[in-house]
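A protein chain is absent from this complex, but the other protein chains hold their places.
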Amino acid sequence: MTIPAGSLLTAQDLRKAYGPTTALDGAEFSIHPGEVVAVMGPSGSGKSTLLHCLAGIVMPDSGSITYNGREVTAMSDAERSALRRSEFGFVFQFGQLVPELTCVENVALPMRLNGSSRKEAERTALAWMERLEVDELRKKRPGEVSGGQGQRVAVARALVTNPRVVFADEPTGALDSFNGERVMELLTDAARSANAAVVLVTHEARVAAYSDREIVVRDGKSRDMERVV
Amino acid sequence: MSAGQWARDLSMGVRFAFAGGREGWIRALLTAVGVGLGVALLLLTTALPNALAERDRREAARSDHTFSQQKIPKADDTLIVLDSDTTFRDRDVRGRMLEAEGPRAPLPPGVARFPAAGEMVVSPALKELLASDDGKLLRERLNYRIAGTIGEQGLVGSQELAYFAGGTGLEKLLDGLASGARIDSFGSDGLASSDPWDPVLLLLVLVVFVVLLMPVAVFIAAAVRFGGERRDRRLAALRLVGSDSRMTRRIAAGEALAGSVLGLVLGAGFFLLGRQLAASFEVFHVSVFPSYLNPSPVLALLVALVVPAAAVVVTILALRGVVIEPLGVVRTAKPARRRLWWRLLLPLGGLALLFPMIGQGDDGGEFNQYLVVGGVMLLLVGVTALLPWVVETVVARLGSGGVAWQLAVRRLQLSSGAAARMVNGIAVAVAGAIALQMLFAGVEGNYTRASQYDVSRAQMQVNVPDGAEPASIAEEFRTTEGVRRVTVLSDGYLGDRRGEGDTYVRFTVADCASLREVATLPSCRDGDVFAVQGAEEDTGTDTMAKPGTTLWADPADTSRPDDRGVSWTVPQDIRQAQAREDPTGYERGGILITPGALPGKLGPLASTQLYLSLDRSVPDAYEYVRNTAVRLDPTAQPMTWNSVESNDRYATIRTGLSVGAACVLALIGASLLVSQLEQLRERRKLLSSLVAFGTRRRTLSLSVLWQTAIPIGLGLLLAATVGMALGAVLLRMTNTSVRVDWPSVLSMTGIGAGVVLVVTLLSLPPLLRMMRPDGLRTE
């Protein structure tokens, strides 16, 4: 596959096995700035592994990942952590908010990890929470808010550092369709206006419908539907 | 509710306790070890009174002193017994010289037949000591052939050093300095019952037990809560399949019961093991035979019932604030803010119990044991009551910091109770240990300061036997290895008239060099005589030490009738001298006479002491002196003025205490690690997601460290405060000046802090493993 011009993040021929289980078997990927790409496929197909590789959380056994001209697979663990802190944002299905911290502290966390002062981080965090319509939850702890609210807090947290890429792994998986769609609407709106790319792993069509295009992962192989049709 | 239902639920809980893989086993084992240690200590405590009574009984049975003034005549059933106790390094050796005066003479307990002259029977511990390289000097001293060993019946402890030596012509020694008697039977009924326990010693023992038992109790309480959250989830699952809330409680109780019953078994094992080990230990020079350590059956039964019952009660109490619903565990609302007042009542109550006893330990006043135990326990329990409040209050006020700090503080704010519970055991152990160390250090310091002797001038005193020639005896010691200088002082009293006098004046005979040890002399030559006035307890010098006055020998000094007429006239050239403290720490007054001025007949009326100054670079100088003394007189018991040996003794105990405290802390540390890992595992997904969005591993590790370090720090601070307060009160009780023993405070808190560090370090590898992205994978 040739790298499409202007790609922000690309992956070529990714292979990854967990013991005897092959998770990725030559997967490809590319995304442009501001683009929302859905990664679809049946469960166990390797979608999440692809996302983890793209985000530099997991190192592939072979293949190459290029972010903004830099080879991610050649980076050290510390460099990849720094990359994730400063350039990437993350939303997961659940279990991602720190239960002891208040919502605003949770949202501010990535900024604080980047070295911002507490005050500044929380001010920015609050702005994002307003944008995601959860600013009234700032003093609440994650255990005291509903699932949909919690996911919006998580989206705010993913966006607070103005990331270039947001990785969302089944962000609506634990939500009903109304709340799920609201979260997707807010996530994609916010990402588009910030010109952030979104890698969206989902098995739900109505969630994937918020993307610009989708790739399908099956048996560890990816298929970019735009280029096929 | 049928008993069968109860039994079913409990047994189901018992099954759950051991099902759950390796982790389940480890948890059950830790609980059991904690309970077991507690049980062993409890059994030991219940056995102690028996052991001490047994010692007393045996001590009385071998008593050989007749305290009646009535002397019995020599007969075929009499025995001469002379004390020949000696000291070897820091250990006392009970020695007796025996001479049977007839075929029916009584045998001492544990001795099969009388040792012949030149033979001895020895205790097993002494036999071992004599056979060892260490015992070489003692072997020279006890220069008898070993003819047998003393049986258990004749000893009060497994490690007691004792011998019976055979002798001849002992009768004439009875009149001398030696203490001894002619007896026709061993044993006394009550007359010679052993001294009541030294109140300070009793206090120490009581406090040691409370201090060692308390953290174990706290630990047991914490141990039965191991794996609480996992258990709650399991119970919730049981609710889902239809058990009611009472059933789940009983099942939980069954789980706790399993651990504590296993603990009872382990405890019995520990106790039996400890009982055997006890035979090779000596505490306060007290050792026991394993057979002494028999807990009274009633108390043992009580322990066997109370410990599992307590485990069940603690579990049910812990579940009180928890509602287990089929779909999970609900903690009843937000727990109310902790109140301070009743928590303060406990330690204050403890102080109030101890306070009235301040100053009693000095003059034989006895402590009320119940008040001591109650007071110390309340104070230590106060730590566990205060700590949650302190942690909650302090943590609520902790401000901003780095991310690691924020994560830790917020977590503590949300669950300060759990954090405090984790460190309670450590805090109690450290508080108790600090108090004990202070008490030991204080009592030990007391011992050193109490010595009035000027140990820089002389370290030993030897009494010269009557009838011996002081000069030659002194010469023997002067040539003994390790002796630097011998001061020979002979003294006696002279009355103002023949027979019973009204007033007496002390006279001291010595050469010029020795006299300078007792007074500041203007100049001195042999033949000089000095008067020393104005010394302590001196009444007669100013009136009687006048030139030309005739003074008469004190009839009490002699048994020979012809000595009664001995008189001495104060010479014209008597000079005044200034008193100074003699080696015994006294300022002695009276008349000082150089040998040249002494009429020969006055000589035997004076008793002679040798004050020996030893060369400290010779390690066994004391032993050489004792050997010389015993060679000259088998019943000689030279006195030692040095306090070095007592330091050694306390040092051993303190080391033992530190080791014990460290063991308790290690045990608590292990439990800390288990609950730490359990908590981490529950947060696995969270940790993985934190790592995903770029959190440094260092940040997370630091937050785990803070999370333990903050409560532990507070716990240690509180422990140090309470420990020092308790130590101070205990010291006041023994009438010892309060001195904070900083090294022990620091070392105990250091050990506590070390435990935290080790626990954190040990939990790091699993933490790092859990932070791997595998945790993100959805099942």
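We call the chains A and B, going by the order they appear; numbering starts again at 1 in every chain.
FYI, a contact is a pair of C-beta atoms (placed from the backbone, for glycine too) under 8 Å apart; a residue touches a chain by one contact, two chains touch by 3 or more.
By our rule, contacts and distances are computed from a predicted model.
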item	value
Chain excluded from display, named as in UniProt, from "Putative Negative transcription regulator PadR", "ABC transporter permease", "Magnesium chelatase" or "Dihydrolipoyl dehydrogenase"	"Putative Negative transcription regulator PadR"
Shown chains touched by the chain that is not drawn here	A
Touch criterion as defined above, residue of A:Thr10, A:Ser81, A:Gln96 or A:Ser211 at the omitted chain	A:Ser211
Interface with the undisplayed chain - residues on chain A	38, 40, 42, 185, 203, 205-206, 208-212, 214, 216, 218, 223, 225-226, 228-229
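To be clear about the criterion, only the chains that are shown with their structure count from here on.
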item	value
Geometric centre distance via CA averages, chain B-chain A, whole Å	66
Chain B residues within the chain A interface of the complex	400, 402-403, 406-407, 410-411, 413-414, 685-686, 689-696, 699, 773, 776-778
Complex contacts: residues of chain A adjacent to chain B	48, 52, 55, 57-58, 78, 81-86, 88-90, 92-96, 98-101, 105, 109-110, 112-113, 118, 141, 157-158, 169-170
